[in-house]
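What you see is the complex with one protein chain gone and the rest in place.
Order as written gives the chain letters A, B and C; numbering starts at 1 within each chain.
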Amino acid sequence: TNGVLLSIDDYHQVAKKKLPKMVYDYYRSGADDEITLNENENAYRRIKLKPSVFVDVSIHETDENSCKTHVLHGKSEISFPVIIAPTAMQRMATDLGEKATARAAVRANTIMILSTLATTKLEDVAIEHKKALTEHPGSISQLWYQLYILKDREFTKNLVQRAEQSGYKAIVVTVDAPRLGNREADRRNTFRLPENMQMENLLDPLKEVKNTDTKVSALNDYFVRQVDASLTWKDITWLRSITKLPIIVKGIIKKEDALLAIRANVDGIVVSNHGARQLDTTISTIESLPEIVQAVRSIDKNIEIYIDGGIRRGTDVLKALAFGANAVFVGRPIIWGLTVNGEEGVLNVLNILKKEFKLAMMLCGCPTLDDVNESILAINNKHTISKL
Amino acid sequence: TNGVLLSIDDYHQVAKKKLPKMVYDYYRSGADDEITLNENENAYRRIKLKPSVFVDVSIHETDENSCKTHVLHGKSEISFPVIIAPTAMQRMATDLGEKATARAAVRANTIMILSTLATTKLEDVAIEHKKALTEHPGSISQLWYQLYILKDREFTKNLVQRAEQSGYKAIVVTVDAPRLGNREADRRNTFRLPENMQMENLLDPLKEVKNTDTKVSALNDYFVRQVDASLTWKDITWLRSITKLPIIVKGIIKKEDALLAIRANVDGIVVSNHGARQLDTTISTIESLPEIVQAVRSIDKNIEIYIDGGIRRGTDVLKALAFGANAVFVGRPIIWGLTVNGEEGVLNVLNILKKEFKLAMMLCGCPTLDDVNESILAINNKHTISKL
Amino acid sequence: TNGVLLSIDDYHQVAKKKLPKMVYDYYRSGADDEITLNENENAYRRIKLKPSVFVDVSIHETDENSCKTHVLHGKSEISFPVIIAPTAMQRMATDLGEKATARAAVRANTIMILSTLATTKLEDVAIEHKKALTEHPGSISQLWYQLYILKDREFTKNLVQRAEQSGYKAIVVTVDAPRLGNREADRRNTFRLPENMQMENLLDPLKEVKNTDTKVSALNDYFVRQVDASLTWKDITWLRSITKLPIIVKGIIKKEDALLAIRANVDGIVVSNHGARQLDTTISTIESLPEIVQAVRSIDKNIEIYIDGGIRRGTDVLKALAFGANAVFVGRPIIWGLTVNGEEGVLNVLNILKKEFKLAMMLCGCPTLDDVNESILAINNKHTISKL
Partner (left out) sequence: TNGVLLSIDDYHQVAKKKLPKMVYDYYRSGADDEITLNENENAYRRIKLKPSVFVDVSIHETDENSCKTHVLHGKSEISFPVIIAPTAMQRMATDLGEKATARAAVRANTIMILSTLATTKLEDVAIEHKKALTEHPGSISQLWYQLYILKDREFTKNLVQRAEQSGYKAIVVTVDAPRLGNREADRRNTFRLPENMQMENLLDPLKEVKNTDTKVSALNDYFVRQVDASLTWKDITWLRSITKLPIIVKGIIKKEDALLAIRANVDGIVVSNHGARQLDTTISTIESLPEIVQAVRSIDKNIEIYIDGGIRRGTDVLKALAFGANAVFVGRPIIWGLTVNGEEGVLNVLNILKKEFKLAMMLCGCPTLDDVNESILAINNKHTISKL
């Protein structure tokens, strides 16, 4: 690559070389045979576009904000519809870890979602974020907080309230992880945090995550002991009772659950299979999006629909939006940026996606985000399909 | 793999290294070009899941018996819906052979089906099984007996009655092998039993299975001489007349035959293509299951439907059950366990499947086996399919 | 392979090693990018079987003639529904060439179709065939004659009459070769017959087939000069006027042409794409068979339908018959047998196919050829297909 990193994959390849195997495996891998890991990406490759031409798309060059969008019903604004997904333990990628990501979020003018399993205190990330906002006064970046509801509800309540007090603007509850998926790479590596790090926001974190048994990753061990496998939609009511923040539910893959989410009155859902790290052979997220959008939009125009998993190109973002998503989250791409070059790396990764996304909009004949809809997708193409 | 065996495939790889080529080939191979051998596994990989989230699945951690199920209409109970398929000549894998498997069945609390072509006397397997039951008093394991109906009906009758007297609880008649399939690997190896073993339950076993012609496996030779190619459903009537045991018919692949099985009043059917060892390009078992379940269930709620072939992961078990199977059989996985570590190996393999299956249930939002149904499968997904 | 040849592919591999590249390439290759060459075989692999079980199939062991069938409305009989396709220049494979094939046809009790482009005089092949029939009095083998209608109609008439007088029992007119396909391998090799051979039945054969231009195979050169590209169905009328022999038309791929063949009153058609040697990306023969059978059988019960292209296994023969073919032709498999071991090799290849075909019938639950029909195919499987 001649030292010049042009694509998300370039960042991935350099990160792969840079990271210790145990860390790289943790970041990269998926559950079981990684069928869904591959499918998340491949499904996007199978979806074909039908660009419109001869449309005035010059706005994307004259207006810096041509891709700006609102989320959370206008309470939040991002420079383009890509949000930083919550990913655990970012200090294994680079020393500044979650702080570096937060700074990049500010500079890219987007939202960072902090993981419950962060290796930095949530208050420290918030302070760093505020500092960066001061340095970059134009930015309207926000922090959101990803929550695993733990068996210990008092502790969980405390986490949520600490987040609220520190200025996080939404709670993203992950609902697809009553237990950790079977990540064999981590088990082979007896994955554990390096000596000098811990999950800073958790109970007795050091003890919990140090594990020397073979065949068990320390993270898995932690989940079994702390994470609550008995959660139901009623717990959303409880969550509402302890926080005023908007609530987004992350990990929906079927329309029936999306409808339950609406009934539970959440503010948004994330169509996600947890980056294929939970249950292998789960359907790819982009393939499950259409029926969710259809079911949801037929009864609710307001709830927001995000999607993550496998997004590596601007065209992937475009496709997700064309199928009806409000915005997308990216997980691993951020990790690779962080690994390669810390804050700058994350910013670069986001800029690559933004540039590719803008170009995709131009070449598809979409001056504004409102023009991005199913008409640019080669679907329902009965004539072609029956013919070929 | 660092010496730690995490998956069925890990066991397969180690077994491959340990076994003489002739034996490994016999255990692994399929008919002709092994298209169905691959399809049996690949068909599972193509089936996608749609997990439900936010369901209380903690029972799988609090209740050891969360996956326990009944078979044979409650006459039998197993700790999870996986049964040991009948596989021939297990002493080639490990010295204790069928006895070791029987002991592992007791410890795993499941059913072992002994093959007619066992390298251990059926009575000896029964004695070992009883001994193990005494050592593990909590276990409710059973033995079933797999039957090839031989030309010599008196001898066949004798086999069945020996099995009944020794405490085997059901007869599993294999109906897909009027002749042995074209297993070229065995023919190239002039497959024969090692000197110190024989098919202990058969007529003049030593003479029959020793064969020095090229291009013919000894087993094939045996089949031509002894196995009856003229069987029809009327022979089930005969079988009923000589035994009180429940009768299960193994090797059904089309719904018409499933209906004939109902008419013949059998207690259960096994949707099986004999592990792809008989007729190559036969449809994969999981792809033939749905139409069989539909046809059978529309006229009979009681007959049990099992399936085998290609099950290597907990998600495979889950899918088979979601399509309507009562339980699954596994063949080669047991052989790999037996090869790697005898009784312990088989137990480990079963424990891996159980653990994976439980996790799959948790991650799919299924607290009980009754929750495992088509709603977790990404099928009839008209919207998505027409779109992509 | 340990010196033991078990399958058609074994023969292919040994032949590949034995033949000079120019000859091997001529025999093996197809037109352009060989997409149809691969498809002819792969289409069979995609078609899945649904065996019936518990059917008395012992007849295949007790009755040598269990697969015997009639062709040409009973005028001809073959020991199993596989016929030797016409292939040119067999003396390049083995010195005795077409004579060896004819002898093997006698011993295998099937029909050999001699190519117009044979390297042996058609009268000599007929004499050898008769000699072999005397040596094997039980055989009912026949010779048929494959015809290219040449520009020189007098010469063509002469060929047909020589064939009729020599005892050939049918004329197989090849209609898919107004010109030779673009066989790049032959062009790269400047393919030509070895010095000591010629196309013995053709005009000025030596001169015509010797060609030293680059980029042109001698055969191609011959075609341009001699073969008539202006043929139409009217030429069948002409052919009828010069011979009493049954006429079979070889090279039909679309149903419209099959209907024209019926109107032209021919006795049989061969669904063929010339072994993928003519027009690349032509649909595979087995995929075009169903609509041809349907169209033809709805108006004519008598015309016979053969098929060739890509048949390498007994299950392929079974599938072709299940879709409605009366018998199949095999081309390259015969060439590989001839190359490896002359007459014996061809006999072996036919015996392998017969043995595999019989076993496939047994394992599919088909006691007689009449039982081989669409019910053994996994088609129209709406339920399964919509589900998976």
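The rule is simple: a contact is a pair of C-beta atoms (placed from the backbone, for glycine too) under 8 Å apart; a residue touches a chain by one contact, two chains touch by 3 or more.
Quantities reported herein were computed from a predicted structural model and do not represent experimental measurements.
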Chain not shown, its touching partners among those shown: A, C
Hidden partner chain, touching residue among A:Lys21, A:Lys50, A:Lys75 or A:Arg297: A:Lys50
Hidden-chain contact residue, picked from the options A:Leu133, A:Ile253 or A:Ala360: A:Ala360
Contact partner of the left-out chain, one of C:Glu64, C:Asp95, C:Asp152 or C:Glu256: C:Glu256
Interface with the unshown chain - residue positions in chain C: 32-33, 35, 39, 43, 46-47, 175-176, 178-179, 181-182, 184, 187-188, 214-215, 224, 228-233, 235, 249, 251-254, 256-257, 260, 273, 278-284, 287-288, 290-291, 294, 377, 379-380
Positions on chain A contacted by the hidden chain, ascending: 1-2, 4, 6-7, 44-45, 47-58, 60-61, 313, 315, 319, 356, 359-360, 362-364, 375, 378, 381, 383-384, 386-388
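Operating definition for what follows: only the chains that are shown with their structure count from here on.
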Numbering shared by both copies at the chain B-chain A contact, with half separating same from different: different
Angle (degrees, nearest 5) of the CA superposition of chain A onto chain C: 180
Separation of chain A from chain B, taking each centre as the mean of its C-alpha atoms, in whole Å: 42
Sites on chain C at which at least two other chains make contact: none
